[in-house]
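For reference, the structure I am asking about is given below.
Apart from one protein chain that is not included, each protein chain of the complex appears where it belongs.
On to chain A.
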Amino acid sequence: MKAVTWCGKQNVKVERVDDPKIINSRDAIVRVTSTAICGSDLHLYNGYIPTMGKGDILGHEFMGEIVELGHDVHNLAVGDRVVVPFTISCGKCWFCEQTLWSLCDNSNPSPEKAEAMYGFAPSALFGYSHLFGGYAGGQAEYVRVPFADTGPIKVPDDLSDEQVLFLSDIFPTGYQAAEQCNIHKGDVVAIWGAGPVGQFAIRSAFMLGAARVIAIDHYVSRLSMAEQAGAETIDFSDEYVFDRIMDMTAGRGADAVIDAVGLESHGITPDALYDRLKAAAYAATDRPHALRQAIHCCRKGGTVSIPGVYGGLLDKFPLGAAFGKGLTFRMGQTHMHRYLQPLLDRIRNGDIDPTFVITHRFKLGEAPKAYDLFNENKTECIKVILKP
């Protein structure tokens, strides 16, 4: 089959590789009909996530048709159309039982690396480095799905691939980011990063009752996509973000803030340049400029929700501000399995049409071009879909 492989920093290829096969009895093989490139794939593309191996198959946002099932999968049938969540969960450990799906104890076959770095290992992910299990991803014609009786959700035929594909990651991830804000009537939610996750966080915050949503970015196209959802916007390249938020909230600050940027924050302030220098010298891993600013703009007693991916150590983290203002922090990979059915229902009800975020469609074979475009031209490119 054809698959998109990681061959080093800013080097992906489309190669012919062996077809995947059933290895364990709870596996399924899915013929991929649609897959997408995630903003977090760019962290891999740019070499920020350690333990990628040359030849690893990328991709954690995908859906398709079941073509083969292990003998212990009874809730699915060959021919079913499914969306597969990007986190892999066994469904049986204590964490899965608590619905902390992205903290599954049993899905990572080599958790030693994550244990050495973090103390404990979170769940495995598709196509996201050997730190997170080293499973082959879904930017391919076929993919093996472990614990298939627990993850994939069947989708009705009257919804198109493009309507349901983002249930695999960015819609639930944006939704969990908003849910973590514990939104009350009248709340103002400020969201750093109007990329795909930020866009879904904006719409989810409104669904959950936010009175106002403020989106912060510097790409005009992304800000206008945020405005279409009813958000107010701040372009950080020509406005002081803190001052603007104070203006907009009459000095109160945002009730909750969301960092939908993660470890490759851009930013043009001295601290952001300092992060860049340190990261370039391999003296730091993550560049948390957006997170610092979000903490600064959060009101006293407010909530900081972090769906943006961080991998290593943060420098100059304003813990004093967080402590002084009594902030609550919520973060982590999305507990995907909680959200699949409720959000599928939202799509069906017409509460949201996730296709709004798609700006580009490519063939799977054009993946290198798609990665390059998504990485280099974030003005034009917001979400890329690949068709095998």
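A few comments on the model shown:
Going forward, a contact is a pair of C-beta atoms (placed from the backbone, for glycine too) under 8 Å apart; a residue touches a chain by one contact, two chains touch by 3 or more; residues count from 1.
Everything that follows uses one rule, which is that contacts and distances are computed from a predicted model.
Taking the options "Nucleoside recognition domain-containing protein", "Glycolate oxidase iron-sulfur subunit", "OprO/OprP family phosphate-selective porin" or "SRPBCC family protein" in turn, only "SRPBCC family protein" matches the UniProt protein name of the chain that is not displayed. For the options A:Asn24, A:Asn46, A:Thr99 or A:Ser237, the residue in contact with the chain missing from this view is A:Asn24. Which of A:Ser107, A:Thr173, A:Gln199 or A:Ser265 touches the hidden chain is settled by the complete complex: it is A:Ser107. In the full complex, chain A makes contact with the omitted chain through residues 1, 3, 5, 7-8, 11, 13, 15, 17-21, 23-26, 53-57, 72, 90-94, 97, 105-109, 111, 124, 133-136, 140, 144, 146-147.
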